[in-house]
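All protein chains but one are shown in place.
So, chain A:
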Amino acid sequence: MGLLSKKDAVLLTDPLADNNPITIQVLGICSALAITAELKASIVMAISVMFVLGLGNVVISLMRNIIPSKIRIIVQLIVVATLVIIVDLVLKAFAYELSKTLSVFVGLIITNCIIMGRFEAFALGNGPWRSFLDGIGNAVGYGVILIIVGFFRELLGSGTLLGFKVLGDPIEKTGLYAIGYENNGFMLLSPMALIVVGIIIWIQRSKNKSLIEEN
């Protein structure tokens, strides 16, 4: 037997497609709309969430037998807020440059429903190792969608990818811009993120009919 049993591996792979947190569970939409105007921000957010969700799921899982059910949501909130604040403080002290980049994400992570959603739905009922895998799997599934949305929004909205001008210079009129192409400024605004997510959901469900709910 390898490191992962089949049952465990499913925890990692399922959220990537058929149980994707954004497109199927519809969790984490708020941050998917807020920070996907640029590919770089999407990637940073994906990595941060992976860290917090992986660790948070383990902590909640370890505490699952002692958390009183009446106040479990508050306890979950405290755990995730504490984790994020500790990371923020440590970065501020020892990796100041990095903390400047990440500081705007701190609030978005604490209030990210994907984190509370996985704590509540998975970590409260499963062991630490499985919870860790579930956290990583869901964070990756979330990150993949974030990166796809970020890719299209940055490419069509600003004509750049990770800040590089891949379509030419819109002001000097080189590349595609020479033949009359224009950036679509609307792509930079949140409504277009929702539409891009909608298109992804549409494509995914038309490929896999079993995902479509019966009415």
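Criterion: a residue touches a chain if its C-beta (ideal position, glycine included) is under 8 Å from a C-beta of that chain, and two chains touch if they have at least 3 such contacts; residues count from 1.
The working rule: contacts and distances are computed from a predicted model.
Not every chain of the complex appears here, and the one that does not is recorded in UniProt as "Na(+)-translocating NADH-quinone reductase subunit C", selected from "Na(+)-translocating NADH-quinone reductase subunit C", "ATP/GTP-binding protein", "Succinate dehydrogenase, cytochrome b556 subunit" or "Dipeptide transport system permease protein DppB". Touching the chain that is not shown, out of A:L11, A:I35 or A:A123: A:I35 (per the contact rule at the top).
The omitted chain makes contact with just one of the residues A:C113, A:V166, A:L188 or A:L211: A:L188. For the chain missing from the display, the contacting residue among A:I67, A:C113 or A:I201 is A:I67, taking the whole complex into account.
Panel shows chain A; residues 34-38, 40-41, 44-45, 65-71, 74-75, 78, 82, 85-86, 89-90, 92-94, 96, 100, 103-105, 107, 154, 157-158, 163, 171, 185, 188-189 of it touch the chain omitted from the view.
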